[in-house]
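Yeah, one chain of the complex is gone here, protein chain that is, but the others are all in their spots.
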Amino acid sequence: MNCYQVRTDLALEARECAKESDEEIRGVRLEEDYDEEIEVKTTRVIIETKNGAKAVGKPMGTYITLEAPRLADPDEDYHREISEKLAEQIKCILPQTDSALSVLVVGLGNREVTADALGPESVDNLLITRHMVKEFGIAAYHRTTNLISAIVPGVMAQTGMESLEIIKGIVQESKPDAILVIDALAARSVKRLNRTIQVTNTGIHPGSGVGNHRSAITMENLLVPVIAIGIPMVVDAATIVGDALQDMARKEGIQIPVESMNNRIMTELNNMYVTGKDIDATVKRLSFTISEALNMALKHPDQEETECCGKA
Amino acid sequence: MNCYQVRTDLALEARECAKESDEEIRGVRLEEDYDEEIEVKTTRVIIETKNGAKAVGKPMGTYITLEAPRLADPDEDYHREISEKLAEQIKCILPQTDSALSVLVVGLGNREVTADALGPESVDNLLITRHMVKEFGIAAYHRTTNLISAIVPGVMAQTGMESLEIIKGIVQESKPDAILVIDALAARSVKRLNRTIQVTNTGIHPGSGVGNHRSAITMENLLVPVIAIGIPMVVDAATIVGDALQDMARKEGIQIPVESMNNRIMTELNNMYVTGKDIDATVKRLSFTISEALNMALKHPDQEETECCGKA
Amino acid sequence: MNCYQVRTDLALEARECAKESDEEIRGVRLEEDYDEEIEVKTTRVIIETKNGAKAVGKPMGTYITLEAPRLADPDEDYHREISEKLAEQIKCILPQTDSALSVLVVGLGNREVTADALGPESVDNLLITRHMVKEFGIAAYHRTTNLISAIVPGVMAQTGMESLEIIKGIVQESKPDAILVIDALAARSVKRLNRTIQVTNTGIHPGSGVGNHRSAITMENLLVPVIAIGIPMVVDAATIVGDALQDMARKEGIQIPVESMNNRIMTELNNMYVTGKDIDATVKRLSFTISEALNMALKHPDQEETECCGKA
Partner (left out) sequence: MNCYQVRTDLALEARECAKESDEEIRGVRLEEDYDEEIEVKTTRVIIETKNGAKAVGKPMGTYITLEAPRLADPDEDYHREISEKLAEQIKCILPQTDSALSVLVVGLGNREVTADALGPESVDNLLITRHMVKEFGIAAYHRTTNLISAIVPGVMAQTGMESLEIIKGIVQESKPDAILVIDALAARSVKRLNRTIQVTNTGIHPGSGVGNHRSAITMENLLVPVIAIGIPMVVDAATIVGDALQDMARKEGIQIPVESMNNRIMTELNNMYVTGKDIDATVKRLSFTISEALNMALKHPDQEETECCGKA
């Protein structure tokens, strides 16, 4: 596959577009795993070199993708089995320590736009503990507990500030050990919507997500590890149209100056996205799957030897 | 223009698709008017015969469309000048009487999906008076006042009932003289989104709107006049792709069995729609424009001789 | 206890106020039960005669009260054990049948006022099935399933209609076998807030609840059984002040014309209520406890011999 224009937040899709044939891309390692019982395919794309990053169009780092078709189905328990799988991955990518960890969870996106509300809604169901530990002391808890805080910064049209400015300030004041950012993503393919979870240690980059956060929310900018968790909720309208046109051209065997044709369409479709009609139920369900995973992953400092997948 | 597949709630667009050339369609009358000061083009499509209805694919009746490019811009006063224009049109299409009128306003759509929340949000800002008049009597008001009531029935996934069932029951109990239904519409063209208002006396039909109301909300079913007010907030994803493909085929001079090509795409895009990224601000603004228009149109029984446009 | 002015929606409290001493009230039967494991005290107040109704100030019928101190504590599982207990009681009070039951759940109250949002929020988490069964048939389900529908009618200031008018219309159209009404209640004692659940087959009466529904939502008016489920979320401000004054007078041994004293205070406190500062978390938690109980109680027609408490 050779994608004329890549607009995806999924490293998995970006990698597919980047490779000419079946051969591997230099500097990009791939690990796959399939859990038959819960039907989850886990893929780790590890971009190890600058050349790899250039080829894929994503920063160096680890991108874990859970493909879970079941996520698309309603479930009274909000897919607890997938939350558990996700919790495992989050634990592995968090700084490893056996004392209490202070984690700031950031719910990016616009609560007022359903397809962009995944971050804010995930935060609504988190167990927040930092203020309790600060007030009553860790001793008040049966086991050592992590210090969880959270913020929903809102979007630039609401605040007049970039998300990075807000988060940076809060990080300087509250000094967490790590940041977990949750955001709604854009995929290239409709088929990946609402059933793919990406976890990465590279943070959030300009132009990512449904909204527009502009300045990168990364360890480089914030000086603490930034782990981003996202689920694709939309596809760019221009991407869908472009793909259909390219597909047709290929089948008809015609050479088209795609650019010229697209120009008109693309301008019109700028800032438009494609989403499903039951997006409200989808966001409600998936935000629970994420918040449950975070509650599991963050509840207690992990004193057992976690055998992190792919780290052995 | 010859639209292979029409999926639009705007009679204006359906009519454009229906006519082979510039000639008129029999049984379909067209009246146009332009207000330079506020830059609003008013079009009345009047479908007068069954043949006209068949040609256009819309039921017989009057469809008034206000095209108001300014609506797309933010405005501190929520475009009061357009609300006034809309209020005029609503007054003209409401049953004419000089005694108090009892009107039930229905906000169709799903409040939890931003692009579908136009109806519910418009209802939030209405002046509701029915219960006051019932309690204190009309005499308590300086002038005769209309009796305004309102309901947001929700969507089938939330209620397990069709909107028609809910409305029908309420109409039987509360016996309004007329029903005003507000709904988010689907347009064919991205250019019409958020800047076109349609007012019609034909009600709401299956498959209309962003959501799915199934059974027609019409005078035939409810036995009182049903006026529907809508603004297109989305375009069907399949429509956008189909149009782009057709456009390309025409330009390339190739004959394509559009159906076969589209089949794959269309299945995938079923129940997907295209909308803008600032849909939250758009809905907030436009719902105010509509509710203000209703508040103006419904406040008092109109004792002056309203000179209704197109009725002289 | 002799309560000069009874303003409580709890039959339990009304009965306490009604009796002069420890003796029983004629026409009012009392059954008590304590579940040690989950610390829930279940009381059934059965008002059997008109005299009993007059003495207690509540209509004839059965009032089941679960007193569950644990409800006041946060719990990750939203007190599933109490939901189970509540589900049992609901099953017993619902019409007994072994075929599918059609139930309309009504979420009374004002979603925009936190203390009054218990009904609407409980409905948000219900499993709605009526439209699915209507579309795909009962055969599509593994076991026979009940037909659940739901409505949040809103309050009179929003709709201009009494809740009864709306519900009555919907009942006539959708013809359910039973109605389940959920509402936030007012208690007399602060100690009962947020930890007491009342289930009754007498419906909802004027002046009940936090809001104001005016006309009784009862079997008499709707012609199908009406079961009301409520949790006290507020205390009337006037009640709290009145009780404090009376208490003081008693202790000081003075005779006060309570009426005259209260007059000034009461007018001022009219339409004021007392509620807790963490009412948002409370409503969120308790609405889950109720919706889970309903989902359990309504999921499938009960084909086992349910041994209803107090019915043997």
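Residue numbering begins at 1 within each chain, and the chains themselves are lettered A, B and C in the order written.
Here is the rule we use: a residue touches a chain if its C-beta (ideal position, glycine included) is under 8 Å from a C-beta of that chain, and two chains touch if they have at least 3 such contacts.
As the structure is a prediction and not an experimental result, all values here were calculated from the model.
Interface note: of A:40, A:82, A:118 or A:170, the residue touching the hidden chain in the full complex is A:170. Across C:8, C:43, C:89 or C:110, the single residue that touches the chain missing here is C:110. Although one chain is not displayed, chain C still touches it through residues 110, 112-115, 157, 190-191, 210-212, 237, 240-241, 244-245, 247-249, 251-252, 254, 256, 261, 265, 268-269, 271-281.
Although one chain is not shown, part of chain A still touches it, namely residues 123, 128-132, 147-154, 156-162, 165-166, 168-174.
The rule is short, and it goes like this: only the chains that are shown with their structure count from here on.
Copies chain B and chain C of the same chain sequence form an interface built mainly from equivalent positions, shared numbers / all numbers used being over half.
With centres defined as mean CA coordinates, chain B is found 38 Å away from chain A.
Mean C-alpha position of chain B lies 40 Å from that of chain C. Residues of chain C in contact with at least two other chains: none.
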